[in-house]
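All protein chains but one are shown at their positions in the complex.
Per-chain numbering from 1; labels A, B and C assigned in written order.
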């Protein structure tokens, strides 16, 4: 592939954790040339001054976002910004050839009212119909044709992929699903807050936003679509005293008897062509360290037979499969590259 | 209180984590004189050489366990040993005046078959009828009269106290209870294992023994007794990358409508005379760091009304309320001391 | 001791980490009644709402600082405030009977110019002559007579106590002392900063303010006084990915030959009447976890004979012996209480 054929990519909001992960992945991506990084807070500064790990490696300098300039210099723009900003920016990129992968919630919902019930009034509702929910393993075909991707939230990615085969095929009840999820601190971003202060987090574990997290309606919309009828879930997130990693444990009722082995076969068949999905062999369980720094998701299933309950345990790196990695996976699909291009490094053993 | 009136206490198995916590608590206890520490592995060595935090403070030396000697020197013996050893030791203490608080599972079950289904054949089954399950807030009266206490497991302590008021009073269904629990590493003890190796734990989070943990039948026995009919639960424990602390999130179905405020009132009324139980005000949630090093349990409730589901979140220090602290609380009750004697230090703010 | 004879104490700045530790210690102190907590940021809020560990235990509410009110209600005021505020506040308390233990740097220096070279112009220089440097083990006699104490910095406390016997008695050269110190994150306080963000600290270790830290002149002033001539040191602090704890390793040249055993004897003799100082037996070394949550300092010595160099390793809890604990120790001395009153809890074994 010649230099001129590479995809020109911009990272808008390059100095948050998801943005910096995008820089890391895209800089090594064999099919991409990284042409622009933007940051309001650090405009004019080298990215390597913000993240010294990039010193001597990534020579780019952050700039202010300018829609026209990005439109001219990028085939794809990754938006790693707080909610509300992308829905103002994306319309400005319409008319350019620049495709968008938005990591915020602004283009994840097809139902405007659902979005507005947990975020704010949507200022570009007309784009919600053409944007595609970028959960790659489920919606590859739509993603391939899309020009605006709403990159899924980390909790939905980790929780929906294990449930999808069972809900789509009607193996579990649409009633009574419980998702008990746990995330590392990087999920809360690089902004300053007492809840991210080292001394408030270290050697502590807590629940937060019990049955009140904004990722809940995002999951309910997708599950309802997959089930063909309304699904309501109970979702409780927790904060783990570690930087990266997410684990979701879900509990649902089987509609017919099934043992653990059968549940694993359903998962294995469903994801047989998905390079990033690993189904854990029976008797083994996933840990977040197994996927640290990778775009993988490891899924285990176990049937609690006396209760006829299906237990699914899944792990991702919240910054990779839960954010930047899946965003690049979406780009790969949109541009016809191999789905794992730039995402297939062998992971760290610990 | 004069020196001669103090309770003479022995810690059998003083060099594990629960044993060392017992040493800490008993050494400062105003009504106790610590007369003997035993350890097979470290017999002959000063406890302060094993735990340098005790240097200059606790001058005791570990000795081999000898039933006759302990029987003569201790009004109460705390057994902080692996399962199976206590049921061999306790009969040897019968006939002495020494009361026993056993921190293993050996005397937690009244149903011998339930014990044997997850542990091993019980060699002193005749003692199971006289021993009392030492969940202090629920069984004070029986504890006060007992001479053998089966000190509850950490997961049962953390999970049962929030559920008890609702199950006993019939507010929740006995069907479909899910307990998703999370524990720090010290729960696995001081023994060497890859699963406790720093590099295997740090920056990782995982589930283990999914629907297969030995604390599950312990909880089912108590819940069934409280409900007056058989209760089966789904229980999934997880390992948190931290030393101390435990959080349990339980999900159960309300039998009649109730809001969060009503659920909190039930908890508050039930535990109004319990010095170690704090019900979190509506809108607040507990974290393990709020009870680190203390014998407290903090409990929050939230009703997920669209699902009619009661969510309970509770935290304890697994080594204190989940082990050594509750053991001392049991002793206090058995010997007629104030329930919080020796257990009422103001906790660390972080 | 009757209730009316208790020392009335106020904590000014109760919601930082050192302030909250003061609350913890003073609340349990048998000779103290805690009469006031102040906080600019949280005035009107219960301390237990800021630090939920205090829930159900400490019922006090934070108030705005008012000098006259504090002067009337407190025999002693602990100032746990940022540098610069105490030198404005202390003069307002002159004329009341309230003694002051100031945890900032404002009253640590007797040399005004040294203070001003690293802080700012001193607005109450006349008080520097009567205030006493509260390094308890060295300056008990002056402390007993003082009404204003400059409570030492954490690094100076940890570094000076091991060096003092050797420098005072002339065993080591006043030239070429190197102090390589390491601190947990709580030393930087509860304020928000990227350098305290969990994800920026976890799994990282770094040096900071190399040969440029404000505790360096504080140490040089004391060492020079003890040596009877000017001492200049090289001081490099580092940040450890943990909450609490500090370790200092110092390197100095022996003026005459001495082996490790002799060095340990010097330390043991010097600190024989000091309840908080433990000299580690030859062949053992201290760790920060040995003193976590305590007012202790553990000190090891080793002579590197081929280089004729004395190596001292010492550990403290930066929030206790390095801040709140030593402040209370100073109060005990000022008011004629046993030096370890309220500070002698048995520590956690892990």
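We adopt the following convention: contacts are C-beta pairs under 8 Å (C-beta built on N, C-alpha and C of every residue); 3 or more make two chains touch, one makes a residue touch a chain.
The structure displayed is predicted, hence computed values, not measured ones.
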item	value
Displayed chains contacted by the hidden chain, counting the whole assembly	A, B, C
Per the touch definition above, residue among B:37, B:57, B:70 or B:185 touching the missing chain	B:185
Touching the absent chain when the full complex is considered, from A:108, A:122, A:298 or A:321	A:298
Chain C residues touching the omitted chain (full complex)	176, 178, 180, 182, 184, 199-200, 202-208, 210-211, 232-234, 236, 238, 240-245, 247, 249, 251, 285-289, 292, 300, 302, 304, 306-307, 309, 311, 313, 315, 350
Contact footprint on chain B, counting only the chain that is left out	17, 185-186, 190, 192-194, 196-199, 201-203, 241-243
Interface with the undisplayed chain - residues on chain A	17, 20-21, 23-25, 27-28, 51-58, 186, 202-203, 243-244, 278, 280, 284, 286-287, 289-294, 296, 298, 345-350
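To be clear about the criterion, only the chains that are shown with their structure count from here on.
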item	value
Rounded Å distance between chain A and chain C, as computed from the means of their C-alpha atoms	46
Rounded Å distance between chain A and chain B, as computed from the means of their C-alpha atoms	39
Numbers and ranges of chain C residues touching at least 2 other chains	17, 186, 202-203, 243
